[in-house]
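Note that one protein chain of the assembly has been removed; the remaining protein chains are unaltered in position.
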Amino acid sequence: MTTERVEIAILGASGYTGAELLRLLASHPRVHIGALTAERQAGRTPGEVFPHLASLSLPRLVRIEEIDPARFDGIFCCLPHGLTQAVIRELPEGPRIVDLSADFRLRDPALYEAVYGRPHVATALQEIAVYGLTELYREAVRGTRLVANPGCYTTAAELPLAPLLKAGLVDPDRIVIDAKSGVSGAGRDAKLGSLYAEVAEGLHAYGVAMHRHAPEIDQCLADFAGRPVTVSFTPHLAPMNRGILATIYVDLAPGAEAPDLHAELRRAYADEPFVEVLPFRGIPATRHVRGTNLCRIGVHPDRRPGRAILVSVLDNLVKGASGQAVQNMNVMLGLPETEGLAAVPLFP
Amino acid sequence: MTTERVEIAILGASGYTGAELLRLLASHPRVHIGALTAERQAGRTPGEVFPHLASLSLPRLVRIEEIDPARFDGIFCCLPHGLTQAVIRELPEGPRIVDLSADFRLRDPALYEAVYGRPHVATALQEIAVYGLTELYREAVRGTRLVANPGCYTTAAELPLAPLLKAGLVDPDRIVIDAKSGVSGAGRDAKLGSLYAEVAEGLHAYGVAMHRHAPEIDQCLADFAGRPVTVSFTPHLAPMNRGILATIYVDLAPGAEAPDLHAELRRAYADEPFVEVLPFRGIPATRHVRGTNLCRIGVHPDRRPGRAILVSVLDNLVKGASGQAVQNMNVMLGLPETEGLAAVPLFP
Amino acid sequence: MTTERVEIAILGASGYTGAELLRLLASHPRVHIGALTAERQAGRTPGEVFPHLASLSLPRLVRIEEIDPARFDGIFCCLPHGLTQAVIRELPEGPRIVDLSADFRLRDPALYEAVYGRPHVATALQEIAVYGLTELYREAVRGTRLVANPGCYTTAAELPLAPLLKAGLVDPDRIVIDAKSGVSGAGRDAKLGSLYAEVAEGLHAYGVAMHRHAPEIDQCLADFAGRPVTVSFTPHLAPMNRGILATIYVDLAPGAEAPDLHAELRRAYADEPFVEVLPFRGIPATRHVRGTNLCRIGVHPDRRPGRAILVSVLDNLVKGASGQAVQNMNVMLGLPETEGLAAVPLFP
Partner (left out) sequence: MTTERVEIAILGASGYTGAELLRLLASHPRVHIGALTAERQAGRTPGEVFPHLASLSLPRLVRIEEIDPARFDGIFCCLPHGLTQAVIRELPEGPRIVDLSADFRLRDPALYEAVYGRPHVATALQEIAVYGLTELYREAVRGTRLVANPGCYTTAAELPLAPLLKAGLVDPDRIVIDAKSGVSGAGRDAKLGSLYAEVAEGLHAYGVAMHRHAPEIDQCLADFAGRPVTVSFTPHLAPMNRGILATIYVDLAPGAEAPDLHAELRRAYADEPFVEVLPFRGIPATRHVRGTNLCRIGVHPDRRPGRAILVSVLDNLVKGASGQAVQNMNVMLGLPETEGLAAVPLFP
């Protein structure tokens, strides 16, 4: 570990995940932000694009071709899905890269094409990319130069399920994931469906049985189940800025009981600073992790024998995106994993 | 059917369901509101308790012993659970009664005692009470003098499931109901958990696997499945005033496919003014039924073969409480079923 | 007054004010909606554009050139500012027109050009247009064929101030109007500033001292003061769908006291169905008029002698737009003024 500062660039810094990286890195004692890119906003200061960042000392936004990527120790890539793979393909080998898009999350090129409707243009990189759910893939993250940072829904689903599948405590064939997200997960694009008046005071499901996060969840869970997994997954849009809550219904493996699930999760995450397994029957709430890299998990017996209910919460912009990205970059660069991620939740 | 006005009393008119009854009945051409009771608020006008009702011409709130129940054609009872049964036991036989509490929803006294922790004090009435999910029990509602108006969660769960169970299209043993409610469902009591700052900008589950609505759902679904049913049911509190959304995961019966479920629901509700089955794969949203007695249902195939996902929405204060109560009273009194319930949704 | 239905068209029916007209007119017993136009949405049903209207029986959206305007008794025009004047100029003389845009609100062509940055293209119509704050200009509304429907902020400011200026009770030179609006006032365009994540959980002023509603307020108040008026006016965006609240600070005329203001407003609006002057020191709230055509006004003495504070609230989409438009159309067509406007507020 070095005591010097590492030099960091953020590509696509004008969206919510870019702004959240800036917020988190502002309290990171070992990071210097050397460059910020944004295409349409090039030339503006971060404070002009995000007034809440106006008091930070940050470089002006530039176009991507104006920077020399080779001079950075780490690059966060917050570009749109699809575009990202072409950009990362051209980056030099030196800097460690955390990609917040979906481009490198699916390992199988055929599956990628099936889900996203076009062939992947950087399949060689796809092979070396490591899926960056830090707690589950830490050693692989440490050794790679390209991390595919997981999606927000998927992190909320995989953290409670992976250890249980690995321990053989739940039936991999009967997993139901009912997930609810705040609106910032839809990004900062001006879309009808993200308008205040279209979102406030209401609730709806979307992408029912078709959301692109589902194959990503399957892939991760299969790693831990040791066999293919297909989950039921329904995302919902909730009238709040931040937060993901996943309610997960599982069938217990023969002989297993809900307290066994709780004990296994407690054991699996005993030393993890960012995963909190609540006391048995504990009720997590998204507002209690707001602004932090925490994932909180509750375990409940179902009223039907042989089943259990898991509830997990996180902040979609932190543990679900930028916070986990910082966590991964810390691991890749040999920095303490919690640097920049010590905030206490903001409530109310 | 009479062209005269029927005389109505509301017991316990100072909560949200009482206020909602007043809002709905204000546009009901055949109802005259003759008495309103409230214990702590007795002596005040409805407009003092609910300023949004100040321009209505309504009787002052009185204590329950100040009214003569025998002079009313219909009585809506919005009293707290537990207290209700003792009050209704003393009412005369003349007026038709719609009870919005949970006191008469469970038919089995032993189950009632197990769920609510005390014996029922009006078991004779419990026997004659009809469960008032109007679309499913209309003929029984027509013939009774006491309707137990269903809960909000249960209405949202039972309307999509009952016809499918009756038709044998889904497996009664594997039903998962993930439900989300607005805050008005918790009533107007000043409780920490209902404070703005404790609810806004966040989401949590509560009563996981233990909510009192679950046995009520089981009872209703068993009527249509023709055998006992035990559902998985998790309620969540969402940061919005009104609305229930239930996401329901079902296993298909052998040979059945998701379009069969859709066709059956379309058939079952073809003539129902308050149930709208959306086109296949349609996405219902709570905000699109706000203020109305509508329940909207969407049917989706799951990504896992052999399963389907149903989504239903309603306004918890209308179809989930006071609107359905008016609908039941209309049926009981021989009035057109839709009187007082014609509002167009208020959006945004 | 006729007992036949009048035939109505809505031009530009795909925005929030158009949808709100449809909601209100659905309960109007004397109106038949004969045509709906929308340029980009032409060919779709209203229910496709606004799912909450899906159960209404309404004509499909068409382009404006597909309709014959001459066959309508009344036309509501919900087109964008600027475009409107060119469209209305081409309409035949028969139908009564209520224009919800700002195009005909300012009478003085020079002022119009100064405020909107371009010359008016229908100055002849500008001369005959009547400013449709119904309670204040009812007789003129009755006699015209073109009503300029007032803006939401201006209605909230003018209803409390006009009678007081007319009675000489307040100083026309020292009026401060601090106004707060819900987000639906910004329309349904997909703009960054209207996104949920940019609006929720926060508050800001906008258009400080420069908002285009200010000259409109000046013009109306001058009519009643009998001399020029220039107000201080600051609009704010509040995180709510609907509602305008205007807090108005006035200097009392010599000899006048706050109770005199209250008495004058009570007198002025004694017979008005849509203006409620609360008891002295009463506190109006936007949520208590939600969904209705009501304006509620409270009058308070200031803690500084010689001053008073007026607070008015209304629903920006109803009394601030579509409800007042229906009210004006009722007046113009000789229908009862309250038809279609009888809803009870939706709270919570």
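Letters A, B and C name the chains as they come in the text, with residue numbers starting at 1 for each one.
Going forward, contacts are C-beta pairs under 8 Å (C-beta built on N, C-alpha and C of every residue); 3 or more make two chains touch, one makes a residue touch a chain.
Just so you know, these numbers come straight off a predicted model, no measurement behind them.
> Among A:S181, A:N241 or A:S312, which residue is in touch with the absent chain?
A:N241
> Can you tell me which of C:L245, C:L265 or C:I297 touches the chain that was removed from the display?
For the chain that is not drawn, the touching residue is C:L245.
> State which residues belonging to chain B touch the missing partner chain.
16, 183-184, 188, 190-192, 194-201, 239-241
> By the contact criterion defined above, which parts of chain C meet the unshown chain? Give residue numbers in ascending order.
Missing-chain contacts on chain C: residues 176, 178, 180, 182, 197-198, 200-206, 208-210, 214, 230-234, 236, 238-243, 245, 247, 249, 281, 283-288, 290, 298, 300-304, 307, 309, 311, 313, 348.
> Given the full complex, what residues of chain A touch the hidden partner chain?
These residues of chain A touch the chain that is not shown: 16, 19, 22-23, 26-27, 50-56, 184, 200-201, 241-242, 276, 285, 287-291, 294, 342-348.
The rule is short, and it goes like this: only the chains that are shown with their structure count from here on.
> Do chain A and chain B face each other with the same patch, meaning over half of the contact numbers show up on both, or with different patches?
Same-residue interface.
> Please identify which chain has its centre, taken as the mean of its CA atoms, farthest from the centre of chain A.
C
> Could you give the separation in Å between the centres of chain B and chain C, each centre being the mean of its C-alpha atoms?
37
> Round to the nearest whole Å and give the separation of the Cα centres of chain A and chain B.
One centre to the other, that is 39 Å.
> When you check chain B against every other chain, which residues touch at least two of them?
In chain B, 200-201, 241-242, 285, 287-288, 290, 348 touch at least two other chains.
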